[in-house]
Structure formats: C-alpha cells, structure tokens
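Of the protein chains in this complex, one is absent; all others appear in place.
Letters A and B mark the chains as written, and numbering starts fresh at 1 in each.
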Amino acid sequence: MAKTGFDIRKITGNRLFMPLVCLAAVLIVGGIFVPDFFAVSINNNVLYGYPVDIVNRASEVVILAIGMTLVTAASGGQDISVGAVMAVAAAVCCQILSGGETSVNEFANPLALAIIAALIAATLCGAFNGFLVAKLNIQPMVATLILFTAGRGIAQLVTKGQITYIRVESYKVMGGFIGKCPVPTPVFFAIAAVALAFLVLKKTALGLYIESVGINGAASRLIGLNSTMIKFLTYVICGLLAGVAGIVASSRIYSADANNIGLNLEMDAILAVALGGNALGGGKFSLMGSVIGAYTIQALTTTLYAFRVSSDRLPVYKAIVVIVIVIIQSPAFHRFMAEQKAKRAAKNQVAEGGN
Amino acid sequence: MESKVVLSMKDISKTFPGVKALSHVDFMLREGEVHALMGENGAGKSTLIKVLTGVYEFDSGEVTMSGKSIVNHSPQDAQENGISTVYQEVNLCPNLTVAENLFIGREPRRFGMIDWKTMNKKAAELLKSLNIEVEPTGMLEECSIAIQQMIAIARAVDMECKVLILDEPTSSLDDEEVKKLFGLMRRLKDKGVGIIFVTHFLEQVYEICDRITVLRNGELVGEYETESLPRVMLVAKMMGKDFDDLADIKSERTGGIDAKETLIEAKGLGHQGTIRPFDIAIHKGEVVGLAGLLGSGRSELVRTIYGADKPDCGTLKVKGQEVKIGTPLEAMKLGMAYLPEDRKKEGIIADLSVRENIIIALQAKRGMLKPMSRKEMEEAADKYIDMLQIKTASRETPIKSLSGGNQQKVIIGRWLLTNPDFLILDEPTRGIDIGTKTEIQKLVLKLADEGKSIVFISSEVEEMLRTCSTLHILRDGKKVGEITGDELKQEKIMETIAGGEESHG
Partner (left out) sequence: MKRTKKINSNTFLLMITIVLFAVMYIAGMIIFRENGFAKPQMFLNLFISNAGLIVIACGMTIVMITGGIDISVGSVTALVCMVMAYAMENKGMNAYVAVVIALAIGTLYGIVQGYLVAYLEIQPFIVTLAGMFFGRGMTAVVSTDMIAITNETFMAWAKCKIMMPFGSYNKNGEFQQAYIYPTVVIALVVVIVISIVLKYSKFGRKLYAIGGNAQSALMMGLDVKKTKMQAYVLDGFLAGLGGFLFCLNSCAGFVEQAKGLEMDAISAAVIGGTLLSGGVGTVIGSLFGVLIKGTITSLITTQGTLSSWWVRITLSALLCFFIVLQAVIASIKKKQAKN
C-alpha cells in the first residue's frame, strides 16, 4: 500500500505529468465525442485524419514554442513579437521570390536566397528585441511590444501593402508535401527544430546557463556567465525560429499576407510554454513540456473544429480551457489540494485512533 | 517585581512538507523587556517569528496576548493585534516617499482624502524624535540601506504596538547606527513595549537583552535571565554540545611573508565613486583581512580586483604579469574566486539544485561548448557535500531549501571546485550559526596552508584577528592603513578604523 503510494507520487511529481494529462484529456474528449477521431487513412498518397491534422497544424506553434521557452527561461518574460516577425520573414521571402510583382508563376530570384534573406531579417528582429531586453534591461513584454506593433507595418512596407502570391509548386513544398511522402512537410520542420534544440541543449551547457541567468542574473555574472550575451542569444534564436515558422506558414498559403500570417500565434506559443508547466517568470524550463503544450493547443483547436465550432467562436472555448488548465496549475490551487489532503489524512488518523 | 506577561505562545508546532520546523515551542514575553531569541540557523527562530506575525499558520498550539487568545492569519491581523515587525531585509516600497512608507495604510485624512501636508509634518516629527536624518518627502530608494532600516523601525515604533519584533535588524547597520537603535529600544522598553530581538551578535545580546530564549532544531532549549547565563553557556546551549571554544584556532600565522612570492599586486587600482585608487599586495599562502565599517569600500575593493566592477584606473599584476580584468570570467581564468557579500542576491541560484550550484562556476569557466558529464557533476557535488559536511536531503535538493549556513558552504564548494589560487571571501560568516562559522574559519586557515591566498572580509574584528596575518583598513572608500605582525591588536585596529590617529600605508 505504502509502496504504490510512493510510486504514484514519483509519476505525478514528474514535470511532464501535468502537461501530458492535459493533452490526454483533450484527446480523450475528442476520442469520445468525435467519430473516427483517431482514424488515419491514406488518400492520394497523402495521410488524412484528425491526428495528422493536429500534428501538421501544430508545427508552427511547436517551432515558436522552442524559442519562447528559452526566452521565457532566460529573461522571465515573453516575446510577443513572434507572430509579427513571422509576417516580416514571409514578406521578405515572398518579395524576393516575386521580384516586386504581386503574383508570379516562377521565381524571380533563387529560393535559397529568399529563404536566407528571410531568416536574416527574422534574426535581426530577434537581435533587436534581444538588444532591448539584454543590454538595456527593458522588460521583455514591453521591448517586444515595439515589434509587435511595428512588425506587420514593416511587413506591409516590404510587400507595398499587397498580398504577394508565389504560385510555384516548389514553393508550396515547405507547407505541403515533399514528392510522394505522405507526411506533411511542416511536421519535419517541427521535428527538425525540436531535435536540433535538444541536441544543442544536450551537447552544450546552454540550458544550465539559461536557467542560471533566469533565476539569478547578478549571481550568474559573478560566476563568470555573460548574462547579457545569454539573454541576447535566446532572443536571436527565438527570432530565427519565428523566421522558420513564418516561411512554413507562408508556404502553406503560397503568399505573404502581412495581416494574417502568424496572427495570434504568439499567444499560442506563450500558452504552449505555460501549458508545458514552465513558470512564465523564468528559471527552470522543460522544452519537452512546451512541445507537448503546443500539440495540446492544436489538439484542442482541431477537436473544436470537429465539433463544427466556427473559427470566430473558437476563442471562447480556447479561453475556457486555458483558464481551467492554469487554475489547475496555479499555486493557490495546489495549496488548496494539499490542505484538503491534509484534512483527509487528519480525519483518517482520527478514525484509526478510534479503532 | 515580575512584570505582566504581554505575549505568550504555548506548545506551538509547525510542519513544512518533510520538515518539522517547530515542535511544542513555548515562548513568553513580558511588558517592557527586551527578549533575545537565539539559535543556530535552522533552529526555528524565523519560523517562530513568521508564525507569530501571521505569515505562516501554525499547526497546533495557542498564542495569547494580554490574556486573550489570538490567531493571526496575515501580517495585517498581527498589526491590528499590536504586533509590529522589522525584518532583516527592508520591507518598504522604494517607489514611495519616506513619509508614505511610514504611514501607508493609516494615512492622516481630511474629508476622506489623504492629507499630504499633515502626513509630511507628522513624518518629520517622528523622524526627528528618533534622530533619523532624512527628508520625509524624499523617495525611499534614494536612502541608504541603513536609513531604510531605521525608517522601517520608525514605522513599527509609531504603530502603538505592544510587541515589537526585530528580526536581525543590525546586520546592515554600523556601530553608530546600532547605538542609535539601542537607544531607541531602551526608550520603547521604558514605555512598556515588549521587544523580541533576533540577532547573531552575542555582544549585542548581552548589551541590551533582559532575557534569552534559546531554540535548537525546532525545539525549545530554555528561557534564561541574561545576567545568569554566561556567554560560553549560551553558545553551548545553542550548539547543543560542550563547546570547544573558538580559541583552538591559533593565530600564529605571521612572519616569513616577505620570503613568499607575490600573487596579486595592485597599484593605484580604483573605481570611480566606489573606491579610491589603492595599492595592495597579496602573497602566496597568506590570509589578508580587509577591515572597515560597512560602506568603507571593503567589498568595492575586492570587486575591482575581481572585475565585478571594472576598474577605471591603475594596474593589476597577477603572478607578476600585468593583466586587465574586465569581467569575472577573466578573473576566474586567472585563478580567482569571489564569494559575494550578499548570499541571497549574488550568491545562490535559488531554484537550481545543490549539484548545479556547485558545478556551475567550473562549467562557466570551461565554456558553453564543453559541458560536464552527469557523472562528473555528481562526483564533484558529492565530494564537496562530503568534505564541507553540507546538510542537504540530496544533491538534487534545490539550494533554496537549505539553511543559510549550508547555502554558504555550497558556494564555498562551488569555488573550491574551480581550484583557485586566490579566494576572496566577502563576509562568509555573516548570518551564520557559530558552529559553521568556526568551520569556515578553520577551512580558511587550512586552505592558506595548502598555499592558496585568501582575502577575508568580516565585520567581526575578533574573527579577523584569528584568521588573518595582515589587515588592510579602509575608511570612506579609501585604504587608510595596513597592520601586520605584533601590531595586530583590537585597539590598534579600532583606532585605525575610526581614524583618530595618522595612518600609515
């Protein structure tokens, strides 16, 4: 009896326990109420089904969530400009490919050049945020508010206010499918980004540095860590990843729509971090948690679509779920549960004493 | 003449997850007495205070004030019941004026609106009556820490409290300010206020307290009249064993310095606004003390050497080579280590585990691209937990849940792991129980014997006399003297610190 109790605590004590429970809860609800929720089929050489849809659509949020997790851990704040940076990257990419036309059927410039330029633009945006946060010590939310408001304006400036269409098959690959591969390409982007992030954290001490700086910047400086540089680096990484997400998103719709690419995705990315059990105040982090969080959000969205909830009304349910989840994760709720447990324990003790 | 009991706590128990912080503790405070609450770190002093002030709720027991049973659920409740508290860390709002900090929550009002004029006037009167020289309309953040501490006390004093709790208020005050504080305490005492005084300074206890309650490991050891309890006995009660006295650390470590090689040599090193250009030479295997009042530039001097504050003039030689140190990392690579004064703010990385806190400096020194393996980390952590006898549940326990003394040991372990030639210890024993204090002092001497050079900063002259072979004295951001050999006597040091005599050096 005592032994099983210990085991359970070991499982529930794991950092990934709550995020996984949340994901499972969403999937179970979907599984019960949506027919064929877990069914996957192959039509025209392409995988179909809700699970595929979830994994595919979550890709951008997964990519963003990686950067957001690092930024949150190191600076104790969030980068709310990632959605706008996605739009900037998409705009730069499409503008170079189109050579200034609003709609083209073939590339005006090499694809590689466009992608590199887009990633550089996104990285510069990240560096700008990083400079404000790390060097000038501005709160992350405020610092990134600047690009949050300016970003889409800049993107429109790049595309001259037009929606630039790139009607070229090879451009659609990044948001579509590679040749005959039945798995959507964005999934590979997400997996690659996650794998790369894990590799970096495993093979370098960056993770420990980020946590250390996020928890106590002054102490970190005195033990030889360059807090400024580390914070700056996380924002640069975050910007770069936003660029990748922007290109994927743009490829999906083979265009650069400055007003809609990455719209509200910063919110999803932040939610993913929170759902992953990471403290938004910085410090210790779990990248895997955030990735699970990102899939949870998409699973929720897909499930709601399956319930035929219109996209306009979707936010209502998202909000309710978010609130329920953050309440469950809140310190006050934990205290409440602990108290209840203690009370029950006390009762049991009394009962045993009576016997 | 036995005075009336104003506060009594009976059979108080408090458990935190996994820790029994207080078990069946009694405490009694009489009207008009200063009552010292003593114990080593982790003895339960802070918990008892926090239970009393409503920060924590106790599991069982009873608190009565003036015969009435009370339960404080929040500091607000405690205040309403006449219990005011001044904590070790200043708990005021930096963005408000001095007057507001004194009166917030009970501002004088006219027609329902705050009457700023009256408030400032009342504040000025209050500050004047307590001899605190500060403008009531100034912002709190502009005041020095000592003044802020005095303002916090003034606030507590003005609240018409029956019980005043002073939780280590003197650790950031210099002698003059402590004297002022004691004057204040005596006046309150005469008014019949019961004062609970928590401190680590034995001298202060014997100077001002009437009674002493000693706690150990969350249990009550006993309540004593100060007069009938000799110091040695008090220490023994706190330690819970026959105390083999600090005297067994010998201070026979003088002489023969000249023959040794010079490790650090600074000439005209300084930092604008904090420390004026100074010269200092530190030899191999030597323990050098920096003495001076708080704010005299002790910490600032070592910070310039270590590169924590970049020096803006002068030269620094390490092992004969001239170097420029711009960041702590460069200093570390030259074999330096720096244990900062403020353990909480600049030392520990609270949420990280003991293991991570121990290895992080070495990891930083190695660089980001060469991470230590898990095994390497665990071995290092275990080695120092063992060597320094760090009391922790496991090496994966977050450092924040350790007691202050053990946290300090972790940080010492962190630096020893980097194998430095030159260790700077800035107040390593502040706020630490006597047992650990002695251990740290012994360790310092041992390290010096092994050939490491150490700069030791402390507010306690006795401690420095025991460990250091040379003392550099600072006053007002300037090095004013150097005392070595036979001259190392308490009076001589005091004189130099106070600046009564022409200094040499």
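The rule is simple: contacts are C-beta pairs under 8 Å (C-beta built on N, C-alpha and C of every residue); 3 or more make two chains touch, one makes a residue touch a chain.
Source: prediction; values computed, not measured.
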{"item": "Touching residue (missing chain; options A:Asn45, A:Ser103 or A:Thr149)", "value": "A:Thr149"}
{"item": "Of A:Ile116, A:Leu280 or A:Ala306, the residue in touch with the unshown chain", "value": "A:Leu280"}
{"item": "Contact with the hidden chain (one of B:Lys14, B:His35, B:Lys122 or B:Arg155)", "value": "B:Arg155"}
{"item": "Absent chain, residues of chain B that touch it", "value": "74-76, 78-80, 85, 87, 90-96, 100-101, 104-105, 107, 109, 112-114, 116, 135, 137-139, 141-142, 155, 273-274"}
{"item": "Contact set of chain A toward the excluded chain (per top definition)", "value": "78, 132, 136-139, 141-143, 145-150, 152-154, 156-157, 161, 267, 270-271, 274, 280-281, 310, 312-320, 322-323, 326-327, 330-333"}
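Throughout what follows, only the chains that are shown with their structure count from here on.
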{"item": "Where chain A and chain B are represented by their mean Cα positions, the distance between them in whole Å", "value": "43"}
{"item": "Partner chain B, residues of chain A touching it in the complex", "value": "203-206, 208-209, 211-212, 215-216, 218-226, 283-284"}
{"item": "Of all residues in chain B, those that touch chain A in their complex", "value": "306, 308, 327-329, 332, 338, 340, 345-352, 356, 360-361, 363-372, 414"}
